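With one protein chain held back, the other chains of the complex are shown just where they sit.
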C-alpha cells in the first residue's frame, strides 16, 4: 500500500509500505476512505514530537471500511463503515474505567505517534471495539472525519471542561479548526455571547459565520481591554484557550471573571506565568485535558439531529495520493485560508 | 471601648475607640466575647494590604453576644450568642445569589479591612442576618471561633474545590491552621491517604495527630520525589496548597496525578510559573477561591455530631486586653509552637 | 384601587380595594402595569386551594413600576421597572441559603395565596430585594411577564431537574403554557429529539412551532407505544410531566429509558401508582420541585441574547379591568385556543 511516512524533520514521504495485518485478537484493519491532517502532524514534521520515530506513518484521523477483524472483536465486522478515533482505548484499564481514554494504559494517543496512523491506504486499529465508532447513517465522510479528533477535542477540553451554561458570555481564543470546533459545540449550551479572538481577520470572519457574536483581532495587543470593555469590567464566564502559547494563555487569564473557567485545549510547549497574585481570590477554575473521545456518541446524536455542521470546516479537498500537496496547503493555512483539508482515497 | 487599632506598618495599638452604633437597618452591634488572630492580620501589620488604612480596628473572626439590631434584622435579637463570619454577605447581589458571598457587591471580606473588625470589645456587623450564625448549642467559644474563617476556608477552598473522594490519596501542603482545617475537614470524605507536607517537624507532628497518614518535611527540597515514590509514580488525586508561595505551589503542580485537582487556598503575593508544557494533557483542574462561608451551617452540623474538633487548633489563650502579647506569640508561631490563639473578653 | 378579589368558589370579583402600603423595612409597593393568569388561579377559583381565603386578591405574576420602598430596600428605587417573581424569598433562611426559595421560611408561594397578589393596580412585595428582578432592558412587558412563573418553572422543574443534555431524546407531556415553557428552555441544551404529547391537536401544533420534533396525540391511549416505537424500544432520556394527573404521570413512567429522568412539574391532587416492580433496576431518577426562581437571572440573559421568545406564549390580550373576560377566555383555553393572556393596565 501507499502511506505518508515521516522520514525525519521536514521529510514527509508518500511511499510504498507493508500493509498491516491483525496482530492481536482485538485488532481491526481498516481501509481508509477519508483522512485529514491535524496541527500536531505539522509539529511532528518539524521534529517537535520526540515519541515519533523515523519510518512512522502519520495521521490519527480517518474514516474507513473494516477489512478484517481479530477474533475478539464483536462490535464491528468486515464491511462496516467506521470513524477512527484519534484515541485508542483498551476499555479495561483504570483510566478507561474512569472515562479518561486519553490516558489509557494500553492506548491513548498512539495512532500516527507510537504506532502507524491513518494517512495511508490501510491502518491497523488496536482495541477496535472501543476505538472505532460506526459512521453515522447518511453522513458525508468529509464531515464525519471531524469526529476523529477536533469535535470531541473542542467539546470535551473546551466546552465541557469550561462548563458553558445558557446565558453565559464566553470567549474562544484561537479561530483555527479546534477553536471553531469548540465554538460550534459551545452553542449546544446556548451561551448569550461568544467572543472569537484571533490574529487573522479571515479566520475571525469564519468564526462569525459559525456563530461568534463578537470578533476581536488581538494583533493590537488589546484583546483583554476590549473584552473587559464589552463585559463592563466583569470579564467572561468561560475562556477557551485553543492555541497553546503564553500570549494566548495570558489573554485567557486576563479576561475570566469572578467564578470563571479557563479551559485549555492548546498544546503548550513552554511554561506560562500564572498570575496567582490576582487569581487566588477569584473563585477561578483552570482545566487541562487531552481529548478522551468519550462524548463521541453524544456528538454523533447531535449531528444526526442537524444541530452540528462539521462539514463547514472543510475548505480544501485532495485525493489521498496528493497528500504532499495537502500538507503544503494546510501548512500555509493562513495564506491559503485553509481550515481542514479532506483527503479522499480514489 | 478598647480595640486593637492599626496605626501603620508595625504599629498595632490597643487603645480607646468610639463604640460602634447601628448605621443601617440591617446592622447589628455585637459585644465580642472571643476573638482570635489570623495570618492575614500579620500581613496587614506589615503594611502589605493596601486596602487597610491607619486607624482601622483589625480582626475578622469572633464570637459575641448581640447588643443591638437594626430595624430590618429578623434572624437575630439582643442577647443571642453568635459566630461572626469573616465574610459579610448582603444576600441580595448577583454574587450572593450564586453563593459567592466572598465577592458580595456590598460586602465580602471587609471586616478588619475596609471597616472596623472584631479585635475590639464591640463590633458593627452589616447585613447581620446573612453574616452572623447562631453559636452552636453547647459549643465552647474558642472552638466555635474557628467557624469564623479557617474551617470554611479550609473546607471550601481546599476540600470542596479539590473534590476529595473516598479512597483518594491527597496532600496538604502547609500544616498551619488553615492547612490543618483543610486536613480535618478532608476527613469528612474518607480519603485513603493524607500526606502532610511542611518545613516544620513540630507542625507535621500536629498534622499527624489530626489524621495525616504520612508526614513529609519538605526542607530537603525533595517533597515531590517523596510523594511520587509513595504513590508509585502516579501522584495524588488532590493537592491542597495552604501556604501561598511559588515554592509550595510548585510542589503541588509537581505531585498531582492524571485527572488530579490542585486546590489553592494560600494568599499569593507573586505570580507562579505554571508548567503547562507538562500539564496541558494531564486532565488537571486548578482552582482558586476566597472563602464564601456558604458551608458554615453544614460544618456546624458536622461539629455538633462530634466529627470535628476545631478546639484542638487552639494552642495559646489570652485575655482580649493582652492582645499585643498574643500577636507576639502568633507572630512567632514556629518558635512558640503556636497554631491559633484564643482571645477572651474578661 | 381596583383588584380581582376571590369571594369564594366560583366568585371572582373586580372590585375596589384598599391600596397597599409599606408594612416592613424590606417591602416595596409596585404599580402593576402587566399581569396574567395562571392555571393555579383557576384552581383557587374552584375552591381547591384551602390556604386561599375569601377576600384575597389573586395573581402571582406581574410586571410593574416601583411606587415606594421600605427603608431596608437597597436594590430597587421608586420608578424602577420590575418583574415580580411568583416566589417571595427572604434570602436569609436556611432554605433560601440552599437556593430553595420555594421553601423560604418567610415567603415561598404566598402572593395571591396567603397575601394579596398581582391582579390589582398595586401590590405589596415583601423582601423586595430578593423577590423582584429588574425588567430586562428593551423587553416587551407581555413577554417579560413569563419570567414571573412559567419560564423558571418549566426550566427548573422540567429541564434542569430532568438534566436535559445535547443529543438527548426528550418528551414533554402536556403542551399547555408550562409544558411549552419547558420545551422552549429545553432547547438551550440542544436535545436531538423533542416529543410533545397532549390530547389537543391545536396545542400540539403550537408545540411544533416551538420546536417539538414529534407530535403525539395521546387521546388514543397509545402514547407509550408510540414513543417506544419511535425510540426503537429504548425509551426517552428525559420525560417532563407538565400536567399533574395520574394518566400523564403514567405515560412518563412508561417511556423513560434505562438511566432516564422523570421530571415532574405538574401539581398533583392525588397519589399515583409507581411501578417500582419495573423501575427498581432501571437506574431511573424521579424529581419533584416547586419553582425556586433561582435561574431567573440566567433566563433573562438568554432572553436578551435572543435565544428565547416567551412573547409567543401570549395568545390573548386584555385591559387589566377586563380581567373577568380574560378569566373566561383562559378558563376555556382549549376552546379559545388560548395559552397565556396578557392583562395590561390602561
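For reference, chains read A, B and C in written order, and residue numbers begin at 1 within each chain.
Throughout what follows, a contact is a pair of C-beta atoms (placed from the backbone, for glycine too) under 8 Å apart; a residue touches a chain by one contact, two chains touch by 3 or more.
Since this is a predicted model, take the numbers as computed values, not measurements.
Here the chain not displayed is in touch, across the complete complex, with A, B, C.
For the chain missing from the display, the contacting residue among B:24, B:165, B:205 or B:226 is B:165, taking the whole complex into account.
Listed residues C:24, C:43, C:98 or C:205: the one in touch with the omitted chain is C:98. Across the entire complex, the residue among A:25, A:273, A:319 or A:334 in touch with the chain not shown is A:25.
Interface residues of chain C facing the missing partner chain: 95, 98, 100, 102-103, 244, 249, 258-259, 264, 266-277, 279-290, 292. Residues 165-168, 185, 187-193, 213, 297-302, 304-305, 307 of chain B touch the missing chain (whole complex, contact as defined above).
Although one chain is not shown, part of chain A still touches it, namely residues 24-26, 70-72, 74-75, 90-94, 96-97, 99, 106, 129-130, 294, 297.
One rule holds for everything that comes next: only the chains that are shown with their structure count from here on.
A separation of 42 Å divides the Cα centre of chain B from that of chain C. Touching two or more other chains at once are residues 297 of chain C.
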